[in-house]
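Only a single protein chain was left out; the remaining protein chains are all shown in position.
In order of appearance the chains are A and B, and numbering begins at 1 in each one.
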Amino acid sequence: MIINSRFFNRSELIGFLALALLLFVILPLSLDIFRLNLVAKYLTYAFVGIGLVLCWGYGGILSLGQGVFFGLGGYCMAMYLKLEASSVENTKIQSTPGIPDFMDWNQLTQLPFFWKPFHSFPITLIAIILVPGIFAFIIGAAMFKRRVGGVYFAIITQAIAAIMTILIVGQQGYTGGINGITDLRTLHGWDIRTDHAKFILYFVEVVLLFACIVAAQFIRLTKLGRILVAMREQEDRVRFSGYSVANFKIFAFCAAAIFAAIGGAMFTLEVGFMSPSFVGIVPSIEMVIYTAVGGRMSIFGAVWGSLLVNFAKTSLSESFPQLWLFGLGALFIAVVLAFPNGLSGIWQDHVQPRIDRLLAARKSKPGNGFSVADGAPAE
Amino acid sequence: MFGDYSLSDLGAIFAMQGFAGLILFSVYVLMALGLAIIFGQMGVINMAHGEFMILGAYVTWMTSSAFQQYLPSLFPGYFFIAMSLAFIASGALGMLVEWALIRHLYKRPLDTLLATWGLSLILQQAYRSVFGAREVGVELPEWMMGSKQVTDTIEVPINGIFVMGLTVLITLAVAYILVFSRWGKQVRAVVQNRVMAGAVGINTEKVDRYTFGLGCGIAGVAGSAFTMIGSTGPTAGQLYIVDTFLVVVFGGAASLVGTIASAFTISQAQSTMEFFLSGSMAKVLTLLAIVAILMMRPQGLFALKVRK
Partner (left out) sequence: MLIGHQPKDFLLAVSGLTVSFDGFKAVNDLSFYVEDNEIRVIIGPNGAGKTTVLDLICGKTKTTSGSIQFRGQELTRLRENEIVQAGVGRKFQTPSVFEDLTVFENLEISFPRGRTVFGSLTFQRDAAVKQRVEEVAEMIFLKDRLDTYADQLSHGQKQWLEIGMLLIQDPDLLMLDEPVAGMSVSERAKTAELLNRIIKGRSVLVIEHDMKFVEDIAHKVTVLHQGQILSEGTMEHVKNDPKVIEVYLGH
């Protein structure tokens, strides 16, 4: 497939390389394995952020239920790991050996039917993508075909996040309840708790993250990306240009859901458990703020936002737990009132022009910083 | 699920749960009324609405403690004072918030949603710092305690009836203000055409500020009512915000009648199902039903068909 112009323009290429350098080289070399694992945990939210950039930043569809998809991906992975950890041998002290411990505590004597496919690793991998994808498709189709959008969509997705949490907490025999699915040990026989495994998992995650960045960038550069922008501002004009607006919204929402699910699955692997506290209203809206801080229009911004806000969260809530909520609250307000395009907006408005000027001065040639020349006619 | 009960048992259960639902209904209506004014009239999503309610609850708690300590003889009547103070406190905070935050965000509803969520976090933490993380409960005066025996099997709590009556009064007052008063007409004029309303001499900024203040003030009163059915903690408000938004959306955002009808339907459905199922499943089923109905009828129960 040929894309008309360069895949990344110059400043995007610099951003891409800087991020790659940081995640592939600098952080692994400079951090101990505990800290590196923390970074890996933060980065799982970057997957959600990339999806939100497409869906919210570009398409204008604010979903306050991304935690649901993050959770679905995470739970799919956790179910597989839990089944592997609950072999008959490991669980022989239970009254029903061979089923997860929390089921035994809740007097279940048989593995529920929807757990059974998760004995298979390939099916798990497919489910991580398909379950959230199909769920998002159903929600999206039901809402967008009927022109539910804007704040109504936001509130309904929030309600879905609430429903999901209550359901998971309430049905503890099937889901592990409020504690979630814990005590996960091996992936396909490979112990994920060792330092070595955590090191490898970090790199697996970063590779996946870059794959998602490239995929998102690809979508952004196709005509579909431009239609998302067009839709955000003049939905009717898109409709009267012959496009089914609903289908494009469904696509953006499903893509965001799948990105979030990949992040969730990686979260389970990195952290070693999954619980409803990553599914509900509060985590979902926090995922939105990571994206907003990084810049809702910037794929790289979403990654930086996830890293920085979570880093601040960890360091502040360790030392000043009261301050953190004030800080997070202030962040929400500041990013809306003062910096609607987040860090990437600040970068583009204040830092980038200076760099350009510096470079231009050195080359003593007028700089051509923004390559909006896509498809320009030959002079 | 009905199999184990006789018909008269069922009747009593429905009646009792119905009354229990009425208190929930009162809180929903008062919360939703404020939200509906703010969202329906101004297009602002106030995610901190629950925190305005909790402010009212804390004010009520402080008033009741103060009366107990300094004016025990007047304690039976404290609630009316507390309610007025709650209205004033939440309303004043609402006007402050409108001035500092909301007025910069008109026409950006999704952004108001995020900003007010931030505000709600700040308020929660502020309550925690000031009042402590522990939940506080209000002591009821004697005359509000106990319940009235209606038939052999049905009894209704007196405070429930009181809260209900109060809700009806407030609702009527709000409806009167919005529909008939000069100020209500100004509010509606601003909603329909801000520029034109300004041009005919309405101070739109002032109207906005008072409208937002009124919505928040009603939330404060809801907080007063809330102290009778639950204990007050820093995060208690957040539990209600999604439900209340669903009430507003389900009723059709711009319609007060719709808001009341939908608050009634939702609270009754939830309260009745709660008796037969676990609380969490009742909630899941109620929310699912609302979401499903909203998907089929996105404009809500009561909406006008107009040319856009």
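FYI, a residue touches a chain if its C-beta (ideal position, glycine included) is under 8 Å from a C-beta of that chain, and two chains touch if they have at least 3 such contacts.
For clarity, every value in this text was computed on a predicted model and none was experimentally measured.
Between the chain not shown and the residues A:Ser30, A:Ser120 or A:Gln234, the one that touches is A:Gln234.
Within the set A:Ser30, A:Ser95, A:Thr194 or A:Thr222, the residue that contacts the chain not displayed is A:Thr222. Here the missing chain is touched by one residue of A:Tyr42, A:Phe102, A:Phe251 or A:Phe278, and it is A:Phe251. Interface residues of chain A with the unshown chain, by the touch rule above, are 1-2, 4, 219, 222-224, 226-227, 229-230, 232-234, 236-245, 247-248, 251, 372-377.
Definition applied: only the chains that are shown with their structure count from here on.
Between chain A and chain B the centroid-to-centroid distance comes to 34 Å (mean Cα coordinates, whole Å).
Residues 45, 101, 104-105, 108-111, 113-115, 117-122, 124-125, 128-129, 242, 245-246, 249, 278, 280-281, 283-284, 287-288, 290-291, 294-296, 298 of chain B are the ones touching chain A in the complex. Of all residues in chain A, only 62, 64, 142-143, 146-148, 150-152, 154-156, 158-160, 162-163, 166-167, 169-170, 281, 285, 288-289, 292, 322, 325-326, 328-333, 335-337, 340 touch chain B in the complex they form.
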